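Left out: one protein chain. Kept in place: all the others.
Showing subunit A:
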Amino acid sequence: MNRIDAKRRNVVDHRKKQFAEATYQPQQYPHRLNFYTTPPTADITLEQFEQWAIDRLRILAELEACSFRNKTPAETAAHMEPLLKKYLPLDSTSSNHSQLFTQRQKDHYSHFILRLAFSSTEDLRRRFTRVESMLFRLRFQGDDMKERNAFVRTLNLDWEPVSEEEKRELAAELAATVGFAGKRGQPTVQEEEWSKVDWERVPDLIEHRKVFVKRGKAYVPSREQQSMVMTEFNARLEKALELTARALPRLDEDDRLTPILNHLSKNFIAPDSVYTNSSSVIEGAEISARNIDNLSQHFPMCMAHLHRTLRRDSKLRHFGRLQYTLFLKGIGLNLEECLVFWRSSFNKMTDDEFNKGYRYNVRHVYGDVGGDSNRRSGGYSPYSCQKILTEHAPGNGEAHGCPYRHFDEQNLMALLEGVGISDKVVLQGVREDKQKQKFHMACNRVFEYVHKNELRRAKDESVMTAAQLETIVHPNEYFKRSYLLKNMGKIAKKEGDGDVKMEG
């Protein structure tokens, strides 16, 4: 692990050490997969620096888009294959590819360059970890079994291999491990490689009784080792990113890299935060408390449902308020108007109750109060579909979440019919999307149906760019696009591309 060649250590007089050239062992890449523990040390050109980073970014962005569109792992793999080949090829050792070293070096270096670019904020770090682990998982799954096992062994995860003898003794128990139902084509207990680990390292496998556990040791087949490797990968990357963030200020003096890095991270803006700035505000639209009822025709189902619930009950539960307030903030409702809106909507309570129980929360969301970092960053970002779909599923009496996901089929149909969507084909399509868990598709299907005339016109007159007609993955994008389409004639000036994109 030590990067400095042990034999050459301390050759330099310690007083002159800071001026001495560091000497490193040349990097080797014995495995296709890489845990990225050792930073790169060789020189590369500035062009390479930028190009490699951009190539990797392209891959990561595409991966993220796949997850937003709810692609299955198989679909994602199929989708990514050509792209990976083009931008970030990484061949297995057995392929004896002539470019093996270059490929791996590029993979290694680009990872570390992006670390620099994406370690500055918590949000970026989290996102970077997510997409990087998606990439790693993809490669891990695609890796040759033998090479993968060899790689896992180098990680020193302190797994104890299970001896043949023990395998025989525990054959009956091990056979009950998930996936060993005696099907053909699967390795038998004896053929499989098992390892013993503390159960505490694989709580997910324990939780679902997927593996056999004896006296605190879980017996994990190599197939399930993925979950352990991924946990480890994530944990290490998170830790490393935080260290990078701390070291980042030292880069400030470097005027060659900083602009490149800044540029990179700007192109990796989270969909979560893309609507905080003014780019999403539509000029000419009257966004005010009293106009919300009118504007609500442009809302996606999730927000329309919140709005209807609010009007019906004159109140919303916490997560509903949060989701809706952020959305309103995203469409450009300012704090004063937002407070007016909530005050008038909660018309069954006294001013005092409202001020005590709700006013602060709204202000906090806008970054008007709260801790330093909250105020400086302008409060929270509007929720993306991803977030609404995955976090805080609604419980009793709660109206937030995504109707396509959290409603059952019957209620969803009733809701859609309630807003005037009665086309049998569309409803059937939505039903199928829901069954396939493609909630975005359902939402976009409804969008296309509701705006079919405008969309046709827009296409004919080519008012909107292709990018502006991509799948919607953010409620605020839904609103914006809907508003623009319905008011196509009236708004002369349009904003630039506000879609979620990460591009090089």
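By our rule, contacts are C-beta pairs under 8 Å (C-beta built on N, C-alpha and C of every residue); 3 or more make two chains touch, one makes a residue touch a chain; residues count from 1.
As a convention for this text, contacts and distances are computed from a predicted model.
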Item to check | Absent chain [UniProt protein name; select from "Small ribosomal subunit protein bS16m", "Protein FYV10", "GID complex catalytic subunit 2" or "DNA primase"] | outcome: "DNA primase"
Checklist outcome for this item: From A:208, A:348 or A:376, the answer for touching the chain not displayed is A:208
Item to check | Residue of A:46, A:145 or A:175 in touch with the missing chain, whole complex considered | outcome: A:175
Item to check | Residues of subunit A (touch criterion as defined above) contacting the omitted chain | outcome: 172-173, 175-176, 178, 180-181, 199-200, 203-204, 206-209, 212-217
